[in-house]
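Omission of a single protein chain aside, the complex is shown with its protein chains in their original locations.
By written order: A and B. Residues from 1 in each chain.
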């Protein structure tokens, strides 16, 4: 693994995606957990995207079909949410339209793990998870048809990893207060979905969201007095962050 | 259209309603979307009102019957919510008790549009919507019985409009950051419902809510650094705003 931070084509494409989202916007339909809904909507609005959040199977087609991207986050899962999620995933697959799968806590619940795997048949553009969730999915799909792959996978942690087409990039930005507020990761997934609709490619969309949230978090920590004021400052900094600053601040590394 | 701002009887009645709510309070039962629940409750509390928010059809009578006003907001609609909303709307109609209908995104979903129209038979005191939602309802009810009218309609936009009994007033207060936080409009509808229970008439209640939220937003924008701090500052300013300041700051116009 080389220890130099690379400012390469991927970084350029990520910064370009951020700039484009701020100018053009994007509609993101979020099928997400009830804890994260409000913060996710606020983060998308701060970034220049437009959220919708309805969950009923009766309406999901009307909303998902007009969105530019869809988020499917398995937190606070229940049978009604599952039905809507499968309709939305199928719609994205058929359109096609980018959708991001966040299999929240699927390592703790066989129901979620199996449902996450079920959604893989609709080929999510990006799966975003932590290492334990990624492991739970990987272990379970061993032996399943190869076509169930994921074009791009983001594994979050103290260093975030982007895996795509045999390559891996690592991003070391962030602040520990991100883990002291709820829904930061869930909202990052929604932003990643938004960026997938405007970025040149999926690793660039993934990198753009990781940098935007994590560099904003570094900035927010400079003014916040604790996790409560950090939450508000994070939205302020998401709103203010200039694409050019991301270019300078990125701690990006390709694992070779 | 005259371009002078009018400080007339309507404005006096609106300011009087704000003063009364701050002193006497009001209980508002909110049947609202899951994204907006917490911010709506916080805005009502900041204004001096008391929210309740339960949604189950088994309990809706117990809560709606003791409220002074009811909000029915169609965001994140589902069959269970619809059942509770119809029970509450009928109860308000029979009591009678003010209720406000906010047909969120009904222009995007036939289910919502048809349900909004169904609720019109219970004669909501105020319908609050944006222009697209108002258009969707108006188009659909053309040819339906005339008795399905709405006593007072508020159409929000860069300039907000109040329509009542053949007259129209326009309100030009506000700040663009209101559109960069989620639930500001939904919470404004809840406040309008609260004010409908203490105001002299429905246009005064509508104006009072528009002024309270939008002048507070102008004040909040003066101290906020972005949409995150704006959200907190908005609640602070809702709490602090003196009725007399509304009188001075109102950009109110009657369209003639």
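Operating definition for what follows: contacts are C-beta pairs under 8 Å (C-beta built on N, C-alpha and C of every residue); 3 or more make two chains touch, one makes a residue touch a chain.
Only a predicted model underlies this, so the values are computations on that prediction, with no experimental measurement involved.
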Absent-chain contact - pick from A:167, A:180 or A:255: A:180
Of A:112, A:128, A:175 or A:239, the residue in touch with the unshown chain: A:112
Where the unshown chain meets chain A, residue by residue: 33-36, 38-39, 75-79, 105, 108-112, 179-183, 224-229, 231-232
Contact set of chain B toward the excluded chain (per top definition): 34, 37-38, 41-42, 45-46, 51-56, 58-59, 62-63, 66, 80, 231-240
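Simple rule for what comes next: only the chains that are shown with their structure count from here on.
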Chain A and chain B, separation of their C-alpha mean positions in angstrom: 34
